[in-house]
Every structure is written in C-alpha cells, then in structure tokens.
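A single protein chain has been omitted from the complex, and every remaining protein chain is retained in its original position.
This part shows chain A:
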Amino acid sequence: MDKIRRALLGQIAKLTAGAALVPLSSLASAGINDQPPRREGDPSKRYAMLIDLRACIGCQACTVSCHIENEAPLGSFRTIVSQYEVEHEETGDIATFMLPRLCNHCDNPPCVPVCPVEATFQRQDGIVVVDNDVCVGCAYCVQACPYDARFINEHTQTADKCTFCAHRLDVGLLPACVESCVGGARIIGDLNDPDSQISRMMKEHYEDLMVLKPEMGTSPHVFYLGMEERFMSRPQAKPAIWDVRTQEGEEIGYEFDGH
C-alpha cells in the first residue's frame, strides 16, 4: 500500500472513531437493507470496548476464557488475538504485534439488515446479538460481516458471535475476555456515562484511537489504542501459517479438521 493511501486511511480511521460518538439514530428511512429499529437492552447505555494494545501481551487468555464461557465449538472463535511478527528491514529488529479481534458491535452493523428473519438484531445498548430460536442458518450475516466476527456454530447450526457477554453484563459482571485479561488491555463500558473508565480514556486518547476497516462505513465500537495503520484493514503481511505443510503439500500444524 502506498504512503498516501495509508495516510488517508489513517485519517478516515480517526474521523470514524470520532463520528462513532455522534448518535446515528437520526438515520431513519425504510428502504431495502436499511437498519431495522433496535430492540431490547437498556436504551440509556451504549456499550463499547477500548483495547489498549500497549498492554496486550498476546497470551490468548481472552480467547480461552471466551471459549469456555460461551461454549464455542473447537476451531471457532468469538474472539482471538491475531499475532504478527514485524521485522525492521534495515536493522533486522523483530517486534511482535498483537491484535485482539472480536465483534465490533458497529453502529451501522452490516450483518443486521441482511438477516431474512430478523434473528440477528441490535439491542438499544448497541450490542448485536442473535436469536438462535429464529435463526435459519443461512449464513448471510457471516458473509456480510467485514470482520469475520461471525460463524455458523456447528452444534447449533445457527449464527454465532461475540455478544460482549451480554448475559454477564446484564447481571453486573464483566465479559469473560475482560475479566481474564492479564494486562488489563480490554476496557468495556458505557459511552453514555461520561464518568465511565472507557469514556475517560476515549477523551484522553481521542487523537490516537483507531478502528478496524473504517472504509466499510460500519462505525465500529471497538476502539484500539496503540494501533498500527497497516493492520487496520486486511494486513499486508506474509501468511506464514499456511506454509506449514509436509513435503507432499499436506497441511500440518492444524489440529482442527473442521470445514
């Protein structure tokens, strides 16, 4: 990616992070693929997450605790920490970059309007959830998500995704990933409450916050602090993991044989 484009994307990222703070509820028109009205949840709140990448050590405790809390099938993840090895071309110095990924609970979630049965919806507190009793498993939402945050759960045969652990938030607990984060990198809270930790941190670091794939116009509500612009969209990186093959070309190094 050339420099100008990267700089432009960086600007968009910062702008989008700012725009997310302006309520988008004024966008109301009834056309095909428009957002349906939000329902359920506390209308006075707007949950969001701030991830302080400076404090992430890539231990995957969030990945594991989420997996246990939400009983995702082996090989499918509601959250994961992508890890990159970055090598300085001149000095040869190596650094590791950690990027925790999860549902961005966007203000303009592209997964919601595509659902043919309104099984997936956005709560009034901003959390995007799936009603598994209604979901038909068509996977249209999986296609629509630009962040690969959704998958078809092979046990339930319905769409599955991060819910910010809504079942825990609703009873006053923290999400599993936040609770287990060793470095305290994940901060969840209510953006409508000016005294919440996330609101204070967003005010303090406003200039440095970034979101993933701002060019998609989704207005993500997971904000990254200490983010590198080159990882915002599909990273320009060498996919080392796919090179793990035997001489016959058979892939090794993967335990899960799922689809």
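Here is the rule we go by: contacts are C-beta pairs under 8 Å (C-beta built on N, C-alpha and C of every residue); 3 or more make two chains touch, one makes a residue touch a chain; residues count from 1.
The rule is short, and it goes like this: contacts and distances are computed from a predicted model.
The chain not displayed here is annotated in its UniProt record as "Tetrathionate reductase", chosen from "Sodium:proton antiporter", "Tetrathionate reductase", "ABC transporter permease" or "Substrate-binding domain-containing protein". Among A:Ile80, A:Val129, A:Cys165 or A:Met227, the one in contact with the hidden chain is A:Ile80. The omitted chain makes contact with just one of the residues A:Ser44, A:Gln143 or A:Gln197: A:Gln143.
One of A:Cys56, A:Cys103, A:Ala119 or A:Val222 touches the chain omitted from the figure, and that residue is A:Ala119. The omitted chain makes contact with chain A at the following residues, 6, 30-34, 36, 75-77, 80-90, 96-97, 101, 110, 113-119, 134-140, 142-148, 151-152, 157, 212, 216-217, 230-231, 234-242, 251, 254, 256, 258-259.
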